[in-house]
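Shown here: the complex without one of its protein chains, the others still in place.
Moving on, here comes chain A:
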Amino acid sequence: MAASAAVRSAVSLTQRFVRVSPDCSICPLYRLNACTGATDGFTAPSRRLRTSIGVCQSGDSSSPEEEERVVNVVYIDRCGQRIPVQARAGENALHLAHKHGVDLEGACEASLACSTCHVYVSSEHYEKLPEPEEREDDMLDMAPMLQENSRLGCQIVLTPELDGMELTLPKVTRNFYVDGHVPKPH
């Protein structure tokens, strides 16, 4: 309790779009080598307070620079299962998904020639992504169940301000309910 309060006081609150670098060197958890990296306790405040805190990654004997490059992302797969992963800033969301066994196809291998890596981006993070280039919009136009917050996963490059982003894989089949129940043909 006290420890997380100490961490929070070590981090300055900012406006939405400004990046903040936490000073891990003054955090008691870090100094005691007791930082456990991403936990609910750390990610929840960052969403509520709308800061962009890079979470300390355990095991890394690293400079604050490297730690701030960790980005937490949650994939929500087609069954609704949540898969939290840790990424480094600069990774792209398609490769990250593959690295962690998330079922996101990338037929054209990130060359903007298909729409199989279509994802829905959590709304507060969608705003933070750079505008899609025309070629991405062209491909998105072909994706089934296009929504306002649709993007191609291969074009999402992770930055610390996207920490906490949730990427939902579209349930592209209209034949199945979430719990696997199959409607009887009539």
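Assume a contact is a pair of C-beta atoms (placed from the backbone, for glycine too) under 8 Å apart; a residue touches a chain by one contact, two chains touch by 3 or more; residues count from 1.
The rule we apply is simple: contacts and distances are computed from a predicted model.
One chain of the assembly is not displayed; among "Phospholipid-transporting ATPase", "Electron transfer flavoprotein subunit beta", "NADPH:adrenodoxin oxidoreductase, mitochondrial" or "Metaxin-2", its UniProt protein name is "NADPH:adrenodoxin oxidoreductase, mitochondrial". The residue touching the chain not shown here, chosen from A:Thr116, A:Gln155 or A:Thr168, is A:Thr116.
The chain omitted from view is touched by exactly one of A:Ile76, A:Ala89, A:Cys108 or A:Leu129, namely A:Cys108. Taking the whole complex into account, chain A touches the unshown chain at residues 105, 107-109, 111-116, 134-135, 137-139, 141-144, 146, 172-173, 175-176, 180, 182, 185.
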